[in-house]
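I have placed the structure first, in the form of structure tokens, so that the comments after it can refer back to it.
Every protein chain of the complex appears in place save one, which is left out.
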Amino acid sequence: MSIEKLTQSLKERLNLSRRSFLKSAAVGGASLTAGGLVEMKTAKEAKAFAYEPYPTDDQLETVVTSCAHNCGSRHMLVAHKWKDVIVRLSTDDGRYQRNGHFGKDDNEEPQLRACLRGRSYRQRLYSAERLLYPMMRVGERGEGKFKRISWDEALTYVASKMVEIKDTYGPTALVDQSYAGASYGVLHKSDQIEGLLGRFLGMFGCRTSSWSVPSYQGTTFSSRMTFGTIEDGNEDDTFAHSKLMIMWGWNPAYTFHGGNTFMYMRMAKQRGCKFVLIDPQYTDSAAAYDAWWIPIRPNTDAAMMAGMAHYIFTNDLHDQEFIDKFCQGMDAGTMPDWAKDKENFKDYILGKYDNEPKTPEWASKICGVSAEDIIKLADMYARTKPAALKASWAPGRNAYGEQYNRMAAALQAMTGNIGILGGCAEGVGKAWHAEAVAYPYDQYSNIWFQSIKSDRWAHCVLNYPNVKREEIGLWPRQDNTDGQIPNIKGIFWQGSDWFNQLTNINKEIEAINKLELVVCMDSTITPSGLYADILLPIATHFERHDVALPWYKGHYYIHRPKVIEPMGESKTDFQVFTELAYRIGGDVFGQAFNPKANRDYFHINDNVDEAYLKEWWDKKVIGHQHVDMSWDEFKQRGVYKFKLDQPHVAFREQIENGKAFQTPSGKIEILASQLAQITDWKKTMYGYEIPYIPKWIEPWESLNSPKTSEFPFHLISPHPRWRTHSIFNNCSWLRETYEQEVTLNAADAKKLGIRTGDTVEIWNKRGRVVVPTYVTERCMPGVAVLHEGVWIDLDAEGVDRAGNPDMLTLDEPSPAGAFAYNTVLCNIKKTDLEHRPGWDQLATSRAHVFRRDL
Amino acid sequence: MTSKKDKARIKAAVKRRKRETYTPVVPDKQLGFVHNNVDCIGCRACEIACKDKNGLAAGPRFRRVQYIEGGTYPDVYAYKVNMSCNHCESPACLPTCPTGAIFKRQEDGIVDIDSTLCIGCRRCEAACPFGAPQFDPNDNIVKKCNMCVDEIEAGRKPYCVMACMMRVLDIGSIDEIWRGSLDTVAVGPTDKVSKQVKNMANIELTKPSIGFVAHSKGKVK
């Protein structure tokens, strides 16, 4: 090969390949590919990423803002900009808060330092994948052929299709799949309950809602049933006070749950706290906290917990006083009068009802952890005070995952580790209620005409009208439309990439071709977007005015000004919905949807957004939360950090002062009153029976099932560190830090003749993916780990060459609504098929691609 | 950075080279990095912060968090070693440079680079025992960490240090780091700082200005 050729190929691989070959593609045809629009990109990027000239911070304008995605925390970003270009980002360094100074970083007001994803935002902002103009599909769905159209054409099309579909198919024909993915703020929000799309479609009169939360529906269910609330979280600083920390399926080194949780846990370690990890993988969290690693078969967590409960009960290590005072249904003595004939938890564990005592030995056979280790852990947990059992979401993303979370709550309660500093009642883990909504949240919000389990839309579309309500988890309605199966004919994606993120993608592909309208509103092209009829370019959080609130943990607000003008023709989603409202329903709809705006909001939004935010700050933040900072001072500083009198511990009031829990009984409901009184499960949103006390239920597939003869590996798909779900998958900086690869145990790999770097096929009856392998001793035998969120990239046979695990997952949720993302058996073999690391092939990332001597 | 018009600076750089023997600069004070190999969660926020600040494309990585793991299932361990440029007492990159692009600062011992003087011979890259100089194939020149001298001069700390979510990466006087007297949360109350960890090049080659809290499996005698 000539040097010119090689240099050329190297350059293409490194940085420019996508752009250069798209250029050639655009010349050839009249229509652009999905990414082709990037050709019209301004010259901004060159300046944004220049190594030189090199301006110092004082030559640039400094603007405090934050990251925005649906990750589990929320951190400060500080934009350093030159004219209308963000030249670099930094993060909180202590200077911006009131009484701050450089380096201020104390335990009361710790710095909110952004993670690797937050730090890479500029690559997303200025990425080749940015949507800059409205686009209309001209090829087949999924083919990715689009042409540029005007906003007027786009909105006219969408509005007329919406009206046509509603008139033809009725009020359930449009399914709302907005989610917190790309749009999280108090004003511009994508969300099933508080989101703009829900309000817009609800007012329009045509909306099927998606009620189950992909990440933690099992956990949500458990927290609500047991504690009556999802606010069962401690603030992150409380973790510094634990003497024992059991990380059950929890990897804060990847998910950064809370603003500084991982840092306070380090503090606990320095104070002598012992750490335990129960997980099929020895994670980076286990390494950093020097944890005792207990590998466990996926989807068997509830059995191990039952074994622990058995040991604790039979050795009289439980806190009977706590149980008697605060629990319902933990044992015979805490059963309410109305439920005397029902089962109680202790007797279930002791085997009174089924002659099967849930001994550590019994549990060991199911979960693969030795009885000795189960006993050792149970003993540690029962005797160490205070001890935090942090029951994470991942083991709940399973068949009967809610039983794991319910069982964890029972352990937390029987050891009296609830409501005390250093203990932990988490579940969902929401620790602080922020004032979350700055636009009208009124009688028009969250109106829906049917609501289904989120991962059942494809099933519903494909089988309509022969669908039973329990199959799709239809939420009960109080009117005569109760039980009517929605006739879904269109999808709206607002800030979500659900097509790529829900289960069983092959089934979704089949279903989407039956739809008549698919609208994707996002800042970048996404795999979902490729299946859309219309792509609407949405301004990123750098390009609109908002305020960031913490993600469940942390107590602060971060101002998010419009740092730069929206790129291309992008608009905020609030602008888009307002304009659509005016087009569909004239002034009546337009003004009801967005009361502070006029007809010109689509073009001028600054003053209206400012008015909403100021009103929110003055009425809700100052009014309800007694914040002593004016809106103007907040805007000038960029951040407000609350100081709490004492570390926030969930249920402290209940335990210390006898306040009632928010459950029907006012107690911690190990026996859930609501569940115990259900007679017709089909008429509930669950569809199928759920035990009223936590129980071990055999999942439909696991390493213990006969199916392992055909599919011997259990596939789990945790949240990655280098993406927020699917967001950032296109950022080459982040792809330098990882590869999409399947993690296998060394002994398993040896049996299959697989070594690190070998490309393998992973398959089951639902789909097939191709990825490289990472062979390690840090993974349990029989388990394969493939991180969720990679952008699907299908070949002619429908094999995903990118390695998205949701090609293999089952679209059958647990009764309580938990997605069964981690209940997947599969097989693995070496393959000659080529893995495609990214759409652009450029940054397969990591040093070796570019490094030395290539 | 040097502009094309800055002939005087170019001449001075060339003159720096024209000496028969290379005499290392003995700085007034030597700054260095300290990294806690055990408590680091390996998130690589420092790496991304660095790339963002320096406007680098995919390719060159000034800072590199290296993952080390070992043991046999289920008795395993893992830790991280995080390095950028070690701003060595006797940098091996410096004497290899024919253009004077690399120089050691008298005031703080930072080994800085003016990449606009680089002709891309890549000798520094080969000479460094730690892989600090990074070749950028787009520009055909070598670039590397300069400890964010602009931030240091403004009285702050480099972007990587200020990015560390775990607060396990810091800078300071290397003598204080090695003595354990630096006021930093990167080193825990009972931690000891070592100059070298397993699988790292012999530090006598260049005397790197870096300290580590080593993992028990990463300690060297």
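Every chain is named by a letter (A and B) in the order it is written, and numbering of its residues begins at 1.
Here is the rule we use: contacts are C-beta pairs under 8 Å (C-beta built on N, C-alpha and C of every residue); 3 or more make two chains touch, one makes a residue touch a chain.
We take it that contacts and distances are computed from a predicted model.
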Legend entry - The complex's invisible chain, by UniProt name, from "Urea ABC transporter permease subunit UrtB", "Quinol oxidase subunit 4", "Doubled CXXCH motif domain-containing protein" or "Bifunctional protein PyrR": "Doubled CXXCH motif domain-containing protein"
Legend entry - Touching the absent chain when the full complex is considered, from A:585, A:691 or A:837: A:837
Legend entry - Candidate in contact with the missing chain, chosen from A:72, A:144, A:280 or A:368: A:144
Inset, instruction - Over the whole complex, note the residues of chain B touching the chain we left out. - result: 1-4, 6, 10, 13-14, 17-22, 64, 66-72, 81, 83, 90, 92-93, 95-101, 114-123, 125-127, 129-131, 139-141, 198-202, 204-207, 217
Legend entry - Touch list for chain A against the chain that is not drawn: 1-3, 5-10, 12-13, 17, 21-22, 24-25, 33-35, 52, 139-140, 142-145, 509, 530, 746, 755-759, 772, 775-776, 793-796, 798, 832, 834-837, 839-841, 844, 846-849, 851-854
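Rule of thumb we're sticking to: only the chains that are shown with their structure count from here on.
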Inset, instruction - Give, as an integer number of Å, the spacing between the C-alpha centres of chain B and chain A. - result: 36
Inset, instruction - Within their complex, state which residues of chain B touch chain A. - result: 1, 38-45, 47-49, 51-61, 64, 69-74, 76-80, 115-116, 125, 135-139, 143, 150-151, 154-157, 159, 162-168, 188-190
Inset, instruction - Over in the complex, which chain A residues touch chain B? Could you list them? - result: 7, 10-11, 14-15, 48-54, 56-58, 87-91, 93, 102-103, 105, 113-116, 118-120, 122, 252-253, 256, 260, 262-263, 266, 269-270, 282, 284-288, 290, 293, 295, 721, 732-737, 745-747, 776-781, 842-843, 845, 847, 849-852, 854
